[in-house]
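For this depiction, one protein chain was excluded, whereas all remaining protein chains were kept in their positions.
As written, the chain order gives the labels A, B and C, with residue 1 at the start of each chain.
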Amino acid sequence: MFNVLGNFLTLSSFGESHGEAYGGVITNFPAGLELNLDEVQKDLDRRKPGQSAIVTQRKESDTVRFLSGIFDGKSTGTPIGFIVENENQRSKDYDHISGAYRPSHADYTYDQKYGIRDHRGGGKSSARETLNWVVAGSLAKQLIPNVEINAYVSSVGDIFCEKPYQALDFSKTESNIVRCPDAETAEKMIERIKEVKKEGNTIGGTITCVIKNVPAGWGEPIFNKLHAELGKAMLNINACKGFEYGSGFCGAKMTGKEHNDLFNADGTTKSNLSGGIQGGISNGMDIYFRVAFKPIATLLRPQESINKDGEIVIVEGKGRHDPCVLPRAVPIVESLAAFVLADMYMINKIRRI
Amino acid sequence: MFNVLGNFLTLSSFGESHGEAYGGVITNFPAGLELNLDEVQKDLDRRKPGQSAIVTQRKESDTVRFLSGIFDGKSTGTPIGFIVENENQRSKDYDHISGAYRPSHADYTYDQKYGIRDHRGGGKSSARETLNWVVAGSLAKQLIPNVEINAYVSSVGDIFCEKPYQALDFSKTESNIVRCPDAETAEKMIERIKEVKKEGNTIGGTITCVIKNVPAGWGEPIFNKLHAELGKAMLNINACKGFEYGSGFCGAKMTGKEHNDLFNADGTTKSNLSGGIQGGISNGMDIYFRVAFKPIATLLRPQESINKDGEIVIVEGKGRHDPCVLPRAVPIVESLAAFVLADMYMINKIRRI
Amino acid sequence: MFNVLGNFLTLSSFGESHGEAYGGVITNFPAGLELNLDEVQKDLDRRKPGQSAIVTQRKESDTVRFLSGIFDGKSTGTPIGFIVENENQRSKDYDHISGAYRPSHADYTYDQKYGIRDHRGGGKSSARETLNWVVAGSLAKQLIPNVEINAYVSSVGDIFCEKPYQALDFSKTESNIVRCPDAETAEKMIERIKEVKKEGNTIGGTITCVIKNVPAGWGEPIFNKLHAELGKAMLNINACKGFEYGSGFCGAKMTGKEHNDLFNADGTTKSNLSGGIQGGISNGMDIYFRVAFKPIATLLRPQESINKDGEIVIVEGKGRHDPCVLPRAVPIVESLAAFVLADMYMINKIRRI
Partner (left out) sequence: MFNVLGNFLTLSSFGESHGEAYGGVITNFPAGLELNLDEVQKDLDRRKPGQSAIVTQRKESDTVRFLSGIFDGKSTGTPIGFIVENENQRSKDYDHISGAYRPSHADYTYDQKYGIRDHRGGGKSSARETLNWVVAGSLAKQLIPNVEINAYVSSVGDIFCEKPYQALDFSKTESNIVRCPDAETAEKMIERIKEVKKEGNTIGGTITCVIKNVPAGWGEPIFNKLHAELGKAMLNINACKGFEYGSGFCGAKMTGKEHNDLFNADGTTKSNLSGGIQGGISNGMDIYFRVAFKPIATLLRPQESINKDGEIVIVEGKGRHDPCVLPRAVPIVESLAAFVLADMYMINKIRRI
């Protein structure tokens, strides 16, 4: 099965940027869980456009409506259907590109693959799909209430949050519009984003995600290692270019003597270069990973491109676009991580007699 | 479905380091393909232990035996079963760790997950599983004969192959034992591995993989983006800590103006920071990615650790181990990439009426 | 993957009898097909309540709204989302059974399985779910336009349509309210249903389905034989108790000499006891099967039952119920058959190089 998120707990989703609605079906959510649907809407609000000066000014209420699978406030064990109606599309902002391929977008590849393409707002390739993931991930989070998942913007362009995650206070992440818990760095990042925005340009960056309180044992041993599932989920986020966990690419420069995490008597480890996962299975230590995002491809400035007939055309983003994907991607990263973890948690419950 | 490689073309595999045999079932391989089974054995030989001074000296013939799915030299369209018998296990090399957990291995997590653990050679967590992937991937490669897949060791510790892949001659990769096509760098890498080996130490590194001639259109749009499938496959390789494609983590430092790949009139792009994939779908340009491997955890020197009862014990690798996973991982990376691509190729064939 | 219809072409569906809406996501529908959505609504109308004197008088418009996956009248290759809003629930008709288990319903088993149960209209166990299948199957039918699928009521209680399907004119099926193409038998069936209805009773029956123009080659050889997929789909219809194809249970009484279908020179067969399927794969002859439905469990007359506390209670259906499931099940059988066939058609397209 593919074009589905998850292995046991699954999300089948749908929706295009300028279609009627987004939505999905969450299958195999267990019965009997008291659900807080306001929390889901809150997570959606953290993702929604128009929330600050450094994100797109598009106005969408992005209100989720649950259609099934919940009775008397509790999950029934049967499929949870939901939709989020589209409201504020301005399809004519895209008329000028109906025949053109925007550079580094999916316009060309969709057309090559399907022979048909919904050009309005990128159609299915739009990152608006991620709102489905936030709904599903936010519910999934409620399945594993002890697990703490905190993502934050750890770099914008060449501005890095130099402090290790242990030195950060995650309660501060939401206190600024860029979602970096270090106030000083956050200010620099915001400045940098405003600069590129002024030029009609965009900028990339990284998000770091830290997950606490996952007990030992989650993750499958061969083709669904916990970090591989997290990595796959993150790489599916629009604009994602890379994923590393624990020591990551730095670990590739080290020797075994430096890298091995020695045990304490209680099974915890003295260091945690493993990033909380050994052999694809959680070991009870903090799980942490980093995700790289490229700069958004839509520029509010002219670029040379081609149209369907191979003729040179000039494209220029019109309307309302994000100069930097990072702030709005924070809840997406958290939600996907929650979904993956809840899925692995459920599977793990039946791995022993 | 999980614990399976692939979505349409699938591999279900089995085997433990010191069990009877490895093997697997490849399902939905299309009918009518003339198969060259010697090529599969050749790929296995590139992965096998004992092939040079810088890998483990364990002797295994690693001979694959095909049991079904092939008739008159051609695939029949029905499941291809295969086994590789284990031959040269020295289980008693592991007796000393039957109750102990080796640092940064999967011993502790398997025990936590399953409540039972085959300590001999790491049991199921052994990287010996990857021989199954080489068999399956090598067959998959024959399904997409025009696609060229070349992986090579691009760094060992802090020794990097500085040349871009375009400047390398991949026909040289097999000409040295470390599998770096740049002779000068290869020599330094080999030197470095011999150094750490002498100390009973190990070292990490990276592998770069370059894929040419994938036509536009492969990859699924939402949860099975082509790079996410490649990333997931690579992250499942033992010791893998990170994956990036195209501009990767460097791309996260750039602005959109720098990063966008402008089109030529024929649909190719002037630059290729996208790494041949846009919106999760191949665009016809070279696909390239980089995989980070940590240093192998088994050291031939004493390390403090714990046993099942939480008592401090000293563990020390005995027997025959790799000081560096990289050279033997090259065919594994290539095989997994081939499998993922063949899977996406097959699915893509039915995405249009 | 489970709780999903189909293998490659899939439907994930949701909805409860008295919830907000039904709906689903159809994934991997190929791109580029001109879709006739009015035909889908027409199929839904054949299933809907209130259409005649012998079905439930509940009034639901059952209007489907497509939310994604269609652009300019054509499928885009991306997920097709749809919903059908619930309109005419009278939840208070079910207040009296909120604590009681209706005999031969799923009330008891849902409560045992989930520990929570939506008693209103049977919740998820309601046959109203089948409207999702009609939407999906009706679209699937458009993928395989040459295939002709005709189902009809072949028995009600002990009134059987004695003519073989070859002697029937399927264009007459819709000409009477019971959907039996033989007018004389239809009249008797209608009479019988009216009788049981008058008593507050219900009655069972069978549906026969005949499929023409399936080319040879559809169906998978081992675990997804074409008749097994059809059988599974039919057995999932509410109230279904049995499935047979070709010679069916009668074939079990025969000898090989009588049963074997001898070939004509063109590959067709002189007889067709195989029912168009050999070794699980279509052979180009007519496919035909028969499905048994029990009488509906809800009686409009008092029955003794128990409640959650094991106390004896009297339950009696209130409101608007079908005395016989058969007439409305005809489009359901056809739609499910279409979905299964379209799924097998797509998979078969990639079984050869």
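Convention: a contact is a pair of C-beta atoms (placed from the backbone, for glycine too) under 8 Å apart; a residue touches a chain by one contact, two chains touch by 3 or more.
Please read these numbers as outputs of a predicted model, since none were measured by experiment.
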Q: Using the definition of touch stated at the top, determine which of C:Phe29, C:Phe66 or C:Tyr114 touches the missing chain.
A: C:Tyr114
**Q.** Contact set of subunit C toward the excluded chain (per top definition)
**A.** 1-5, 7-8, 13, 101, 103-106, 108-110, 112-115, 124-125, 129, 155, 157-158, 196, 199, 201-206, 216-217, 219-225, 227-229, 231-233, 235-236, 238, 241-249, 251-267, 269, 273-275, 277-284, 292-299, 301, 303-306, 310-312, 347-348, 351-352
(Q) Could you pull out which residues of subunit B are in touch with the chain that's been left out? (A) 1-4, 10, 12-16, 19-25, 27-28, 31-32, 65-69, 71-72, 74-81, 83, 113-118, 123-124
Q: With the missing chain put back, which residues of subunit A would touch it? List them for me.
A: 1, 8, 28, 30-33, 75, 77-79, 143, 221-222, 346-347, 349-353
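Basically, only the chains that are shown with their structure count from here on.
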Q | Where subunit A and subunit B are represented by their mean Cα positions, the distance between them in whole Å | A | 26
Q. If you average the CA atoms of subunit A and of subunit C, how many Å lie between those two points?
A. 39
Q: List, in ascending order, every residue of subunit A touching at least 2 other chains.
A: 1-4, 13, 113-115, 124
